[in-house]
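Scroll down for the structure; my scribbles are underneath it.
In this view, the complex is presented without one of its protein chains, the others remaining in place.
This part shows subunit A:
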Amino acid sequence: MRRKEFLENIRHRTRSGRYQPTRAPDASWTPGRRAAAAREVGDPPSRFLEELAALGGHGRRVKDLEGARDYVVELARERGARLLVRWDVEELERLGADGPLREAGVEVAVWRDLEDFREVAGRADIGLSTAEWAIAETGSLVLESGPGKGRTVAILPPVYVAVVPVERLVRTVPEAIRMYAGRGSLPQNLCFHTGPSRSGDIEQSLATGVHGPGEVHVLLLG
């Protein structure tokens, strides 16, 4: 009932208005097409790595799974990590980092059947995931939520690592948005994640890792 009245009121006001804004809608607009064509992205993998570096993130192109695995294990060692939490997805199974990590004394929590995700993700030193897409123009990762794909893996631990096959690079933000616009149903949570958490609230000085990870590593695979 409340909803009906509320919307009636709004309909009444929009209809009763005599005022017409002067500019008419442009019917010829095609979302993204012009933008994508006009923007030079060049070689998407190098552009992605450049953009990420400019934001203070760490990007690296790795030839194969071994390369990626070694990087993750080495990073965990260097940071003295005790707990790593990772997505429960096939690609990370294939990465095969769990064994070497455990050998190096790092506990690995996989995102399934966790009793209390807050406790685990909140205690982890490193979060590890894949990404659906990566955007070259901005150095962004496109993360979807879903079974096995915890949202907090990418945000609660102070160090975050993502492994993304290089063929999942798209060039521009409009391209990425259009992929989802064309879908019948969106994931519950979709996030374009661009570099380390940052704040400029104190005297415009950059502070990283205020709430989210201060360190972001992206491995482009292939």
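Please note the rule applied: a contact is a pair of C-beta atoms (placed from the backbone, for glycine too) under 8 Å apart; a residue touches a chain by one contact, two chains touch by 3 or more; residues count from 1.
Following the convention adopted for this analysis, contacts and distances are computed from a predicted model.
As stated in its UniProt record, the chain not included in the shown complex is "Lactate utilization protein B", which appears among "Ech-hydrogenase-related complex, large subunit", "3-hydroxyacyl-[acyl-carrier-protein] dehydratase", "Lactate utilization protein B" or "Multiple sugar transport system substrate-binding protein". From the set A:Arg61, A:Arg79, A:Arg168 or A:Arg198, the residue in touch with the chain omitted from the display is A:Arg198, counting the whole complex.
Residues of subunit A in touch with the missing chain: 2-3, 6-11, 13-19, 21, 23-26, 29, 31-32, 34-35, 38-39, 51, 111-112, 114, 117-118, 121-122, 135, 137-138, 140, 145-147, 149-152, 155-156, 173-174, 177-178, 180-181, 186-205, 207, 209-213.
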